[in-house]
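Excluded from the complex is one protein chain; the other protein chains are retained at their positions.
For chain A:
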Amino acid sequence: MAVPTPSSVDLSAALVLGPTTGADWLVILPVAWCFTIGAVLVMLRRSVGLHPIIAVAGLAGLVLIDALLLGHVAAKGPVTMVMGRWLPPFGIAFTVDLTGALFALVAAIVALAGGIFSLADINDSGRRYGFYPFLMLLMAGVSGAFLTGDIFNLYVWFEVLLISSFGLLVLGSEPEQIDGTVKYGFLNLVATTLFLVATGYLYAVFGTLNMADIARKAEGLRGSAPLMTLTALYVLAFGMKAAAFPVNFWLPASYHTPRVVVSALFAGLLTKVGIYALIRVMVMLFPVEREELSFVMALAGALTMIVGVLGALAQTDFRRILGYLVVSGIGSMLAGIAVGGPGGIGGAIFYALHSMLVMTGLYFAAGIAARLGGDSSIATVSGLYRKNVGFAALTLMLCFAVSGLPPFSGFWPKVMLVKAALDIGAWWLAAALLLAGFCTVIVTGRLFLLAYWRDEPGAAAETVRLPPAVLAPLTALSLLTLGIGLYPEPLLATIQSAAAGLAEPSAYLNSVFPVGGLR
């Protein structure tokens, strides 16, 4: 039986007593904002005409919030906000460091581009089925995953974005979409369940779910606890989420089935959430285990790159080619995580941010190509160059970027990764990176040659005008990749300090457990 204790407990040690500053609210604002807009959109389900306006304005607001958050984090270092006045490790913490803020900002930019593109892509029935509420809830899940500092909450945010992605994927209910969603749904659910298994073991070993607390305690438990098993489970779960080689088959089976804007957003956001989680867990929480697993991960990365790009070469459908290119890009990021060090981790982060912009842009291009050519197979589509020269030029820019050719954004992360791989003597990994880049050039060259340059037999060449709602986001993303490629210094400096903050998380830990606070 519990006996009443005579000594009184000092609750102030476990409670937040100081007032929360306005800047701290920025930490949870991206999530709260997306949920609010999503809820408003659900309430306005009878007036779907308002949905696009509210959603695009909301996404623009999200970009602004994330930009402010990134500025705040860059100036002040990692920021923590806890829920319900309980201090960590008891309270649920949202902790934002540079890595999380960077990913969240680029995700918001991609979502805004998708929101604008959707004005011309999502028809009335799509709106009635709730495209915009799902989009806002997806962004809530994605932002939450990037900003949370609690590993169980990471699982919850994964589920939030997963259920929204199911909704977006079946939107339209074509047989093709249902087929794709079945494969996507079951395999992703298994992946998140594996993530939950790993988190259950983690809780059993550590007795805590706060990431900073785990990072602090990992050193002491390394000798006694099966941390390698835990880490391997996380690698499998997040690798499945990110579509790494042996567990990647759900992605090319499903990403080409939904509306174009949906596949564009998925290609930009969802696999990168897996990569982000992998970086967070492997680099910050279990750096020693990452070293031990590095060969396995490098092998998986190299195979993912090569298998992805070979799959892309074998396809004829524009969007399915892109699906395999997404997989191939994931391989480069895995290689970066496996190599480690500032070059490897920085390269992986840079590649992920670049891939978010470029893959989204390429899916937009695939949608416009299908609109201009009447089909999505490069066996039948032809003469796109004649139909709209500006669009062809933008696609070519994105093709260069995805192949890692200068002067576009894909070049710098590739250089970083190859150099980092050569620095540790993994010449085969560097060779795989270069080979994958070379094959990507062939893939995009084949695509451009057949769909854009090949003359349409017996058709008069006439220019087709494209609505600004589809051209503007494509232009913006292409120019962004060009801008990053031409002037990478500011982004590179931010990424380097983000990678340094992951490798040496003392600032992160200090933000969660401030000096003079609890313990």
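The definition used in the following text is that a contact is a pair of C-beta atoms (placed from the backbone, for glycine too) under 8 Å apart; a residue touches a chain by one contact, two chains touch by 3 or more; residues count from 1.
The definition used in the following text is that contacts and distances are computed from a predicted model.
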Per UniProt record, name of the chain withheld from view ["Putative cobalt transporter CbtA", "5-oxoprolinase subunit PxpB", "Na+/H+ antiporter subunit C" or "2-oxoglutarate oxidoreductase subunit KorB"]: "Na+/H+ antiporter subunit C"
Residue, one of A:64, A:83, A:288 or A:449, that touches the chain absent here: A:449
Touching residue (missing chain; options A:179, A:219, A:423 or A:504): A:179
Residue of A:24, A:159 or A:456 touching the missing chain in the full complex: A:159
Touching the absent chain when the full complex is considered, from A:83, A:204 or A:288: A:204
Missing-partner contacts on chain A, residue numbers: 1-5, 7-9, 152, 156, 159, 162-163, 166, 170, 173, 175-183, 185-186, 189-190, 193, 196-197, 200-201, 203-204, 252-254, 256-257, 316-317, 377-380, 446, 449-450, 453-454
